[in-house]
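Note that this is a trimmed complex: some chains were dropped, and none of the rest were shifted.
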């Protein structure tokens, strides 16, 4: 199993979610985060003076999926989350050794 | 694009120049020795007059204080991502409205009537209008105008362009409210209806609230529902407001201000009936809240806080027109019915695809009409038309027959047609001209950052996208 960790734009979340829904996915965890990569900050203003939001808010999605489903999930996210501007985000894939379903105590892929 | 912006710039410059010329002329005209005036200092300040002034001013301050009530209620019932936008709208509608009403609106509303249609004197409150009595009346009408204006911001919240809202603010304060106000309160044609004692709207269920509510309805209809308000199958989905505490605070502030709104409308504290009015105001609101709360509990199984809050407003709007003409028990009945009507109206509008984020149309519009009608039903024959002398106002239930009810019905119909019609025209014209709805991305992101450059709550992690 793999964990797919996608950091995307807040505005793109609805679209990504809908695409994943159509695809079907085992489950998803969503965390509000702040970050930046190439995108070096957002300008906002307050009482007439600007300030830089160095870490613009993003949404982090975590999906743990069976190895065989990883590619289609990643594709769906990439397609929907892209605007072509800096700040579109990244997807990280890392190994998961084991999954346990709390409700049933099941382990492994069927626990997803 | 380029041409359009050039024209815009030209218009802007012309406007500015004209404005400056006007200002210079104004300054020139008014500054010759001392001010032209009737009685700007009130040389005749008897104690009787002083009491009147104290009462009316304090009540007017209370009405003015309804502004933050609306601001907090609307902000609380909308999402955090639009809170700064709502604050701006609720501030600037008063700002623009007050300036407009002072310069133009008052003359149209209360100036000498032209065939019962609109007033024609008192521009800028210059000359003879620089007078303590005239200023007092202007102030009173100004705060009422601002109330009508600000109601709309709730119905069009979370998707209307700021520019459109500014223009709307001018139109409502210069035309929509003053003209209807003239008809009912300024000696216009509705106040000369040949039925009963003609159109009666003690403190403005119709003139203020229904006008605001139905202009709001027009705005909400032209705009269409917010993204996500109806799901794929067209089923309505609530979009929860971001702060129940702010909303509740807003409702309490409104209620507080409403005592000034209603009791101040005798425009004379020597009419001791102000105590009855205060009691009625204190009873209709609870009745409205109770009706709404119980209805919601019955239909949804939950004690719906938001509905109870809306119910307070419903009860208050309902009692606004009849507050001086009915007994306490009637105030309770009127409030109960108002609360139920509001609930039904919210559900009806929702089912018709009209998205009114805060329930303004139902609470102010629907219940405003109900308030007008209730005068014709419950008026108990103990008080006259802002007068303690006969003729007294009597409604159907106290043996007054249906005449007054007829007058009220006509007023209600006219009120709806005028407010909705003018509102629709205003928003539709603007929509044709430049599009009044913000672009979809902006709506999704919230209006605060794109329009105002700043989020309302930068220190908090907000989870809703």
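Here the chain labels run A and B in written order, and each chain numbers its own residues starting at 1.
The rule we apply is simple: a residue touches a chain if its C-beta (ideal position, glycine included) is under 8 Å from a C-beta of that chain, and two chains touch if they have at least 3 such contacts.
Only a predicted model underlies this, so the values are computations on that prediction, with no experimental measurement involved.
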{"item": "Subunit stoichiometry in the structure file as a whole", "value": "A x3, B x3"}
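Heads up, the rule we're going with is that only the chains that are shown with their structure count from here on.
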{"item": "Centroid spacing, where centroids are CA-atom means, of chain A and chain B in whole angstrom", "value": "45"}
{"item": "Chain B to chain A touching residues, read off their complex", "value": "441, 444-445, 449, 453-455, 458, 461-463, 465"}
{"item": "Chain A residues touching chain B - in the complex, by the definition given at the top", "value": "10-11, 13-14, 32, 44-46, 50, 57, 59"}
